[in-house]
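FYI, not all chains are in this one, though none of them got moved.
Note that the chains are named A and B in the order they appear, and that numbering of residues resets to 1 at the start of each chain.
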Amino acid sequence: MTKIISLLTDFGVEDHYVGVVKGRILKELEKPINVNFIDITHNIPPQDVKKAALSLYFSYRYFPEGTIFLIIVDPGVGTERKAIVVKTKNFTFVGPDNGVFSLIYKKNPDFTAFEIIKEKVLKPPYSSTFHGRDLFAPAVAYILNEMPWEEFLKPLPKESLKRLKFPYPEKTSKGYRLSVWYVDQFGNLITNLHKDMVVGVSFKVLVNKKEVPLVKSYGYAKKGELIALFGSEGLLEIAIREGPAFEILLNPEIEIILE
Amino acid sequence: MTKIISLLTDFGVEDHYVGVVKGRILKELEKPINVNFIDITHNIPPQDVKKAALSLYFSYRYFPEGTIFLIIVDPGVGTERKAIVVKTKNFTFVGPDNGVFSLIYKKNPDFTAFEIIKEKVLKPPYSSTFHGRDLFAPAVAYILNEMPWEEFLKPLPKESLKRLKFPYPEKTSKGYRLSVWYVDQFGNLITNLHKDMVVGVSFKVLVNKKEVPLVKSYGYAKKGELIALFGSEGLLEIAIREGPAFEILLNPEIEIILE
């Protein structure tokens, strides 16, 4: 039986930090378990909890049932912020209570949450700066070891959990004003408009007051052309074929005009 | 039994795209199979099909029999380009029909090719921009599930396949004029001259008309010195010890003079 551990951090891939977290998880296993580590990314900008929350949201549904997600984007490491485990019907999430699971809570309202009891997991000598290695990795291993959860976790009221806001498009007299939720590495701007919000209606997309063609995929755009398209998560994206849209569009005003 | 899936994309490692493809492959498995994902690279320059073809060519022979290669460098995603599966004696290749397998065809003339029947693989809602997740990942999973190939694949005539040209060195009156096939991240210029073409003959290497010493390995060069050597694939490389040759040699003229 193989267990899938999916990792999302801001540790980068220059140093040894990610490898050490994986090593520590394996080191704490009490019996032979095949673990398949799947990296979502380790290149979240340092301490960008919001981007991590979106990256997780764009990913988690595509993993098999039973996947454990370990998310370490943790500006508050070593302070009093809680370390938590969140359980949904299909998945388990482990990470800091800083809002990184906000969209998981929203989409899986029947979730349950637990606090990791630090005194039960941290083994001296432990570090105040590397909870990935000393707190979260052992907690993941305890889950894999099927240690009874009450031995290292305690239930947490949902209302106490930190949540970040991901606002929907703002209604205007003529349509919607959009926000950019996520800029991917190709410079594509992923907005907060889901295609379900404009299903069956006729509309056009304005960027900085100018209409931009809505195409089916990048392959249909001319090189250098500014385009709009519904991306892989159903969200409207603004892109430039073979170029970074974000460089041209520093603070773009993106509008939907219903027709 | 562990299955090896080797991945080569231009998705980069900043976003979640690679992780999602792997997650989706695992999610579509119908029975427990150990999958060992081996990344060749995800940093092919965006849409550089030629570099991907070479990267695959430099790699595939070193993998164990039975490896499935998933190559997604796909400028035509969402357009009418075909998605294909290529079978050679030892390996299976999955990716777009855009020439990325050109060198596989050349070196394995007994290959067979199949088109992925999109209607059998794409499950709604699917994306026009992320076939890695919605088309190629499930196709790989179907192969792992040992689904009969005729249920999602149809034979494709070899002549219909797109092929890229990788020209051999050009014969000159005094020897050969070489092309640079691949610039690696250290700035080494990998040319199209294989050592088998000059076996048993005496020759010298000219770069921009000046002779460059041919050494056995980087360790024999002086720091900063321009050198030529036969690299790990038997191809002549132009390099600078501890420096990027490509910065100094923007459009180098590289010649072999037979003696």
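Odds and ends about this structure:
The rule is simple: a residue touches a chain if its C-beta (ideal position, glycine included) is under 8 Å from a C-beta of that chain, and two chains touch if they have at least 3 such contacts.
If you're wondering where the values come from, they're calculated on a predicted model, not measured in any experiment.
Whole-complex tally (this structure file, single sequence, 2 chains shown): 3 copies.
Quick note on the criterion: only the chains that are shown with their structure count from here on.
Rounded to whole angstrom units, the spacing between the C-alpha centres of subunit A and subunit B is 31.
Across the complex, subunit A is touched by residues 12-16, 18-20, 22-24, 26-27, 29, 32, 34-37, 46-47, 75-79, 81, 125, 127-130, 133-134 of subunit B. On the subunit A side of its complex with subunit B, the touching residues are 1-2, 4, 6, 8, 13, 34, 36, 38-43, 55, 58-59, 62-65, 67, 184-186, 216-220, 229-234, 242.
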